[in-house]
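With one protein chain withheld, the remaining protein chains of the complex are depicted in position.
For chain A:
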Amino acid sequence: MTVEHVSHWLQPAFNDPVLDAQVSFRAALKALAEPGLVQGMDRALALDGLQPATYALCLAFLDADTPLWLAPRFDTAAIRANLAFHCGCPIVAEREMALFALLDEPELSDLSAFDNGSERYPDQSCTLLIQLEALDGGSLLRWRGPGIRDVRAVNLPLAAAFWQQRSARSAFPRGLDAFFAAGQQVIGLPRSTRVLFNLEEAA
């Protein structure tokens, strides 16, 4: 692919790279600090298959230090060209190498290869950026844990397979942290959140 071809795909990113990145980060921080609460994320435009919130998360988090794994749906020339230009993040083919992963719903049935950190360095785990069609409409689950005063009811449209995968990769402090993005909204799900499926698990 020649330089002319690549530049042909380029689109504007944040209007104000400094302040828009800050606003997007603060929304993401709040999303992760208060799991299950919807936060607005409207500082970026949609890019090819990426919705505004998903693209804003990429622009706020990614740079040359963050290897990114792309789900096949997002592995397009336009997304590669824009992430390379605006973020400069290496795009890796092996999931094990990724610090961030850009996923869509069909990918959630297998999270086995993503790095969930180590007991000594639980922070060196992969962060999942998951784009959904909507942030509600699924079955109602109750979330507990840090950031939630008592219990929070969240109905993300996720298949049971995701929750099985998540708990399979969880051994606190090891685990996977996720952001769910749809349109101009985000919900955070840190590894510290306990998800209750029925009354027996309330303990």
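What we mean here is this: a residue touches a chain if its C-beta (ideal position, glycine included) is under 8 Å from a C-beta of that chain, and two chains touch if they have at least 3 such contacts; residues count from 1.
Note that contacts and distances are computed from a predicted model.
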item: UniProt protein name of the chain not shown, from "Alpha-D-ribose 1-methylphosphonate 5-phosphate C-P lyase", "Oxidase", "ABC transporter permease" or "Peptide/nickel transport system ATP-binding protein"; value: "Alpha-D-ribose 1-methylphosphonate 5-phosphate C-P lyase"
item: Contacting the left-out chain in the complete assembly, out of A:Gln11, A:Thr76, A:Asn155 or A:Ser192; value: A:Ser192
item: Sites on chain A contacted by the missing partner chain, in the whole complex; value: 17-19, 21-23, 25-26, 28-30, 32-34, 60-61, 63, 65-66, 118-120, 122-123, 125, 127, 145-149, 172-173, 175, 177, 190-192
